[in-house]
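Let me begin by presenting the structure, written as C-alpha cells, before commenting on it.
With one protein chain held back, the other chains of the complex are shown just where they sit.
And now, chain A:
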Amino acid sequence: MRRLLALFLAPLLMAQADAPKLVPDASQREIEIAYSFTGADLLLFGAILYPDARAAERPADIVVVVKGPSQSVLMREKQKVAGIWVNADSMRYRSAPSFYAIASSRPVERIVDARTRAIYELGLDSLQLSPIGSEPQTVQDRFVRGLVEMRRRSGLFVEAPGAVEITGGVLYRARIAIPARVPVGRFTAETFLIRDGRVLAAAVRDIEIRKSGFERFVAAAAQNHAIVYGLIAVFVSVAFGWGAGALGRRF
C-alpha cells in the first residue's frame, strides 16, 4: 500500500522539486497606526529560487497582491427621486476585500488570461465578491464597477502595473502605498511567479495592521466601556467650556 502511494506521489514530488520557489519578505510585518499615521509605504521583496540555474535565464513575471481582511458590505446606489438624490437600490456582498493592491512586473492582462486571473483574483476586474441575491448580471456588474471605482478613488483599491522590479531574474521588489484610512486587521501579501500564463509558484505572508498606544486605547474604550467613554467625553467638553470661561473673565 505504502509502495503504491509512493509510486503515485513520486512524479508529483519530482515536479515539486523541479519547480521554482519563492522566498518573500516585507519591510514591515506589523504596521502600527499611531496619532501621526498618514499612511505607510510597504516594501515587498524576495528571491526566486530556481532548482536549475539556467531556468532563470528565461524571464518570468512577478505579481504581488496585498489584501485586507474581507468584509461583508452593503452597497447603496443613489438615484434621483422627485428631484433629489436618495439611496434607492442596494446590493449585499459576503466577502469584499477592505483593501486590495496589485503590483506586477507587466500589466497583468498581458501576463495571464482572464480565467487564471479569476482563479487567483488578479486584478480589480477579477475580484470574487460573492454577491447575495439574484439580480441580473447587468445590475451586478454596475454595482461591482461602482464599488471598485469608489475604493480606487479613496486609495483602498490600487492597481500598479510595472511596479514590480526584477533584478537579475532572481530578486524582486515592489512598493505599495497603504493609505491612512486603511482598516485594521490581518492583511495578506501574496506573491505569484508566472511564466507563459502559468502560475509556477506562489507564497503568502501575513502583515498585521493595528492601532497602537493611545489610538488603540481610545478605540477599545469606545467599544468596550461605552458608558465611561461617554462620561469622559462629556466631562472633557464641560471642563473645556468652563476653563475657557474662567480664563476669559481674567482678561
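Brief remarks on what is shown
Here is the rule we use: contacts are C-beta pairs under 8 Å (C-beta built on N, C-alpha and C of every residue); 3 or more make two chains touch, one makes a residue touch a chain; residues count from 1.
The working rule: contacts and distances are computed from a predicted model.
Missing chain, UniProt name from the options "Heme exporter protein C", "Iron complex transport system permease protein", "Probable membrane transporter protein" or "3-oxoacyl-[acyl-carrier-protein] synthase 1": "Probable membrane transporter protein".
On the side of chain A, the interface with the absent chain consists of residues 33-39, 71-78, 80, 83-87, 90, 98, 143, 146-147, 149-151, 153, 180-181, 183, 211, 214-216, 218-219, 222-223, 226-227, 229-234, 236-238, 240-245, 247-248, using the contact rule stated above.
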